[in-house]
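Yeah, one chain of the complex is gone here, protein chain that is, but the others are all in their spots.
The chains carry the letters A, B and C, assigned in the order they are written, with residues numbered from 1 in each.
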Amino acid sequence: MVRLETAIFDPWSTLRDFEQTHDMGDGRSGAAAVFVGTMRDFNAGDGVRRLFLEHYPGMTERELERIADEAVERWPVNACLIVHRVGLIVPGEPIVLTAAWSAHRNAGFDACRHLIEALKHRAPFWKREDLANGEQRWVSENTPA
Amino acid sequence: MVRLETAIFDPWSTLRDFEQTHDMGDGRSGAAAVFVGTMRDFNAGDGVRRLFLEHYPGMTERELERIADEAVERWPVNACLIVHRVGLIVPGEPIVLTAAWSAHRNAGFDACRHLIEALKHRAPFWKREDLANGEQRWVSENTPA
Amino acid sequence: MSITIRYFASLREQIGRGEDRLDAAGIATVDAAWQHLHGTPLPARVLAAVNQEYVGAEHVLTDGDEVAFFPPVTGG
Partner (left out) sequence: MSITIRYFASLREQIGRGEDRLDAAGIATVDAAWQHLHGTPLPARVLAAVNQEYVGAEHVLTDGDEVAFFPPVTGG
């Protein structure tokens, strides 16, 4: 499942809710691998006060769905979850959550890592930063892994 | 931090509580990588009704501490968490939670994976299964990755 | 032939608008659409999507297509 969030979300209660409301494979999922990306208060050496996350409504959701489908095709995973924030956010707030449930841990880790790597390379999101010094700038490329 | 749990625990609220009560590096942690292992209802082809998790009080905690310390030494992580269940558990209950917080995602993933791999290879825990057919057996080696 | 062109993020700000419309039967490809509107070949750093799927500059356009141009993505 993929979801865009326009307001702050708690990744941990999102994960609990997802597990309680989705089929994790009837006792077949022994492993959950999760990544949570949170807004830091610095980037490229500068203090950042606020972030605006733009997206391409429609294409963003479709690209996230494709990424989740790929993970399910490539690894024996029973479920995938991608949640991504859009709009204005401040340091400390979660930006992204990716998770994969599987019978064994390697498939879960590999699928979860694929979700976040593919998202960072392909999903149409763009970050604009409000710096501590008052300037505004678009992030020109993604952060190092 | 490492902790043994004698009763069922919710990994997701454990993570939220840990984040709220521990120093994650003052805005320096942009990434959290998490692994949760849950008891499955089968193992080695057999249905499993119940699991008894034995440990070596004292050494188990020390070995988990060593594993967490190693992760902090080898990767730029700001915090690590290991939680492991002991005693009697039933399918669907979480057995283990490992988590690593870092500025960038690769360090978090690598450290989190180290935590669970090292735990499975070195931490003194032993599983005894109550099978669906009424037999009881000790798990002789760890599950495939 | 009617094509909707959309711009995102820094590219939208540089161009000064979020959308263009083309009614140009002679425009065959994504690159040709960009050339027609902006007078240069599609810059290497500008990504293109047609109907919400990534395409290359030589992708052939069809009546009613939604074409999007945007800078490298920076989500996650």
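Here is the rule we use: contacts are C-beta pairs under 8 Å (C-beta built on N, C-alpha and C of every residue); 3 or more make two chains touch, one makes a residue touch a chain.
What you see is a predicted model, and the numbers here were worked out from it, not measured in a lab.
Colleague: May I ask you to name the displayed chains that the omitted chain touches in the full complex?
Modeller: Hidden chain contacts in the full assembly come out as B.
Colleague: Against the chain that's been left off, what residues of chain B make contact? List them.
Modeller: Those residues of chain B that touch the unshown chain are 37, 53-56, 58-59, 62-63, 84, 95-96, 116, 119-128, 138-142.
Definition applied: only the chains that are shown with their structure count from here on.
Colleague: What graph shape do the protein chains here make by touch: line, ring, star, complete or other?
Modeller: Shape = line; chains linked end to end, path left open.
Colleague: Based on the averaged CA atom positions, which chain is farthest from chain B?
Modeller: C
Colleague: Taking each chain's centre as the mean position of its Cα atoms, how many Å separate chain A from chain B?
Modeller: Comparing mean C-alpha positions, chain B is 23 Å from chain A.
Colleague: Which whole number of Å gives the spacing of the CA centres of chain B and chain C?
Modeller: 49
Colleague: With chain centres defined as C-alpha means, what is the inter-centre distance between chain A and chain C in Å?
Modeller: 27
Colleague: Give me the residues of chain A that touch two or more other chains.
Modeller: Touching at least two other chains: 37, 116.
Colleague: Please output the residue numbers of chain C that touch at least 2 other chains, ranges allowed.
Modeller: In chain C, no residue touches two or more other chains.
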